[in-house]
Structure formats: C-alpha cells, structure tokens
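What you see is part of a larger complex, with each chain still in position.
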Amino acid sequence: MKKIEAIIKPFRLDDVKEKLTTLGINGMTVSEVKGFGRQKGHQEIYRGAEYQVDFVSKVKVEVVVEDSKVESALKTIIGVAATGKIGDGKIFVIPVESAVRIRTGENGESAL
Amino acid sequence: MKLFLNLGIWLALPASLAFAGDDPITLESNRAAIELVQSHADYLWTLIAAGLVFFMQAGFALVEAGFTRAKNSINIMMKNLMDFSIGSIVFFAVGFGLMFGVSKGGFIGTTGFFLSDYTPGGDPWVLAFWMFQAVFCATAATIVSGAMAERTKFIGYIFYSIGLSAIIYPIFGGWAWGSLFNGSGWLEGLGFIDFAGSTVVHSVGGWAALAGAIVLGPRIGKYTKDGKIRPIPGHNIPLAALGVFILWLGWFGFNPGSTTAANKDIAMIFVNTNLAAAAGSILAMITSWVKFGKPEISMSLNGALAGLVAITSPCATVSPMSSIIIGAIAGVIVVFSVLFFEKIRVDDPVGAVSVHGVCGAWGTLAAGIFNMGGTSASIIGVQLIGIAACFAWTFPLAFILFKLIDKTIGLRVSKEEEMTGLDQTEHGGNAYPDFEVSSYIQG
C-alpha cells in the first residue's frame, strides 16, 4: 500500500475528489496547508506598510491505496489538478506498511 | 462648550424670555414660547431618528459581510463605508437640490444645492431636514451593495454609488416627497402614499440592485456547468444576525422618524413597524420550514427585513392588525422571491432585490389596500402608478449606468481576482489573518 500525498490548489479539490471516486477509491483525508514554493505569494498592505505573504493556501489530499492503483491515481490527480500555472502543486508517494479500519479491526487492503 | 451652553440656555428658553426682564409676559409670548419648545422637540426627534437610520449602515454592512465569503469582507466594509461617506457629500452638493429644490414641473428640483437654503443665523430646520434625508439617500445606495457582492470592481462601485446618490434616487424622491420642502412632485400630486419610503427608498434600491446583479452576472461557482444552483454559504451568520437586529432598531428611526415631528403619531407607527417585522420573520421561518424541512436562518432574517420594508410605506395609515398581515405576507413573498431570482440566474447574495425591491412594491400596494381611511380603486390605482413609475425610472437608468461603467472603467473583477478574493486583490488586505480561512466553492 502507498499513501499518495497531493498538494493542490483548493478550488481543484472538488474535481480531484470526484475523479478519484470513479476509480473506486472510497476514501481520502483532506487538510488545509500553507504552501511555499516557486509560486511566490503576494503583497499585502496594512496601515501603509507593504509586506510579502510568502505562503499560498493549498489543500493536502492524502489517499492510501493498494499498490496496483497508485499509477492510475497519480494520472487522475495530475489530470484534474493541473491548470498549467505555477503553483499547481506536487504529489508524493510514501510507503504504508499496514492499514487498519478502526470500526472493524480489519487489516490490509480491505481496510481501505 | 462654555460659550455654547450659555447660548444653549439662551436658545433653550423661548426667545422672548431672553429679555424677560424688560418684556412683559403676554398670552402671545407664551404661545410663541410653547411653539418654540415644541419645535425643539421636533428637532430632537428628527435628529435622533436620523442617527438611528445612520446606524442602519452598520446593519447593512454586517448582513452583507455575514452572508458572503470571508475573502471579501474588507471589500464589503469599504463599500458600505464609502457609499455613506460619498453619498453624504454628493447629496449635500447635488442630490438634495434635485430632490427638494423648487421644482421644474414636478419633475426636478432646481435650487438648494450645497445646502444653500441655509444661511448662518437663518432657520436651521433645513439642516435637520437635510440630515434626515441624507441618511435615507444613503440607505437606498447601500441596498445595492449586497446584490453586487463578491465580484464588483471597487472603483466601478464607487461610480455607481455617486450616480445613485446624485441623480437616480433624488429625482425620483422629488416626485413623491418634494413638497416636504421647497419642491412639489407630480406623483405626490396624484395622492401617492409612501409615508417612509417602501418605494422611494427601498424599491429604488432594490431595482437598482436588480440591474446591477444582471449586468454583473452570477458569481463564479454559483451555477455548476450543468446549470445547477450551487449555494455559496455566508461566512459569519452571527454577524449577519446582529446586522438584522441593528437594522430593526434603525427602522424605529426610519419609520416613526418620518413624521419629522414629535407628536403622538409615532406611537402607532412604532408599533406597526415592530409587528410587521415580527410577523415577517415568523412567516419566513415557517415557509422555509415547510419548503426545506428545516427553519433556515438566512430566510428568517430576510423575513424580518421583508416585513420592515413592507410596512415602511403604510406604517402611518394602517392598523396594527393590518400591519401583522402585511408583514406576514411579506415574509412569505420574500422566500419565494429569493428562490425565483436564484432560478432565473440573478445572483443576489443577500436577497436585496427580493427584500427591498419586491417587498417594497408589496408594501406600497398594501398601503392602498389596508388604508385605515378606507380604500378605493383610485387609491390603489395611484399606488400602482407609483410602483410602476419607480421601476420604469430606476431599472433602465441603473442598467444604463452599470453598462456604462462596465464599458468604461469596468464593473467586474477578473476571474483570477474573484477566485482569490477582493480583499486581497482590490484592497491588498486580509480580514482574518490569524485564522485559517478557505472557501472551496470557487468554480
């Protein structure tokens, strides 16, 4: 199993979620993050002082899938999350040794 | 203060008294003194009421901010601050003259610009009266802000605001209320009843809002590709509710204050205003409950405002019982009206068109139907003429104004800016920097 961590633009979330579901991925976990990278944030003014806000608000989507689904999941996410503009985000794939469904105690892929 | 407290006392006592030493007290001097004291009460009430109506600006700002997304809150506060500020200056320079100046054929005022009717030492009534009228003008202007929220270019909004305060509102206002001062309007000539402005203030604002919302088009994400309605939830409901309480309070100045005199009429006006608001919110809640399965708050809040708008015109000429009926009907109307405009793709985030435009029209009609002095086809006919005149004057003119702005300086922000939020793009600010804020509905 792998955990796919995708850092994307917030307003792409709906589509990413939708498309992943069509792959039979039944669950995911989402959180709000602040991103720092090539996309350089923006200027703000407050009481006359300008200042640079480096962080851009992004959404982190975490989805754990069986190895067989990794490829398709990646493709899908890239497909819908890409706008072609700097700041579209990254996807990281991380190994997962085991997964458990708390409700049932089920272990392994059936837990997803 | 010294200087003036003395002068204060001096004025506070009947002028004649000032020389009481020499002057003998007579029946006539007493009568004059009585009238002076009464006029002091009239000034007091008119100005206190003006203060309450001013406070409605805060109410409008909160309702609008609460019913929209966090990323546009600064922009909304700026619009509300500016249409009152700019409106005050513009109404001082131009609007008041067009509305209450000596009238050309009942259509347009021609004198009294820059408050020229006031001369130091002269009768200050024009000042008290101006103040009360100025806050009314600002109310009409600010109504539009809500319907255009979350996508309007700030500079474009400012130009609209000037146009409404300088021309659209005052000229129509003069038709119905001009004779309150130096003017004389053709509409009031027909016997049109609009005591505190369901039509003059609220419908004018509401129809201008309709024009604005149409010219702008809906917010990104309000309708899905496949044309379904996508609600865009307001970001701070407690603030919106506070706004409605403040508006309700302000209406106790708006309606009873329209006597511009301290007399016993204000009692019934006050009661009617309150009962209509109460009935409006209850019926709107019930309607939402029946239709959606739950008592929905934004509709209930709109219902209170709908009742208030509806009673604004008839508040002085209908019974308390009629007021309840008028408010209740408004509470039902507003729910269906909001749904209707949403269906026809007029994206009005706060329901301004339904609350002020539609319910303003309903209230004006109701003033004819429920008139305590009895009603008649002709009375109702005149009310309908007034309602129609308001739409016929306001909507096209506002539409043209918005189109003009759109073609020149631009009325709507870019897709990018709208998605980022106006606070950042228009004002370089962030309303809630210490909180993690985000709205996923961005098209």
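A and B label the chains in the order they appear, each numbered from 1.
The definition used in the following text is that contacts are C-beta pairs under 8 Å (C-beta built on N, C-alpha and C of every residue); 3 or more make two chains touch, one makes a residue touch a chain.
Because the structure is a prediction, the values reported are computed rather than measured.
A single instance of every chain kind is placed in view; the whole complex contains them as A x3, B x3.
Simple rule for what comes next: only the chains that are shown with their structure count from here on.
Taking each chain's centre as the mean of its C-alpha atoms, chain A lies 47 Å from chain B. Note for the complex: chain B touches chain A at residues 419, 424, 427-430, 436, 438-443. Here chain A touches chain B in the complex through residues 10-11, 13-14, 32, 42-46, 50, 53, 57, 59, going by the rule given at the top.
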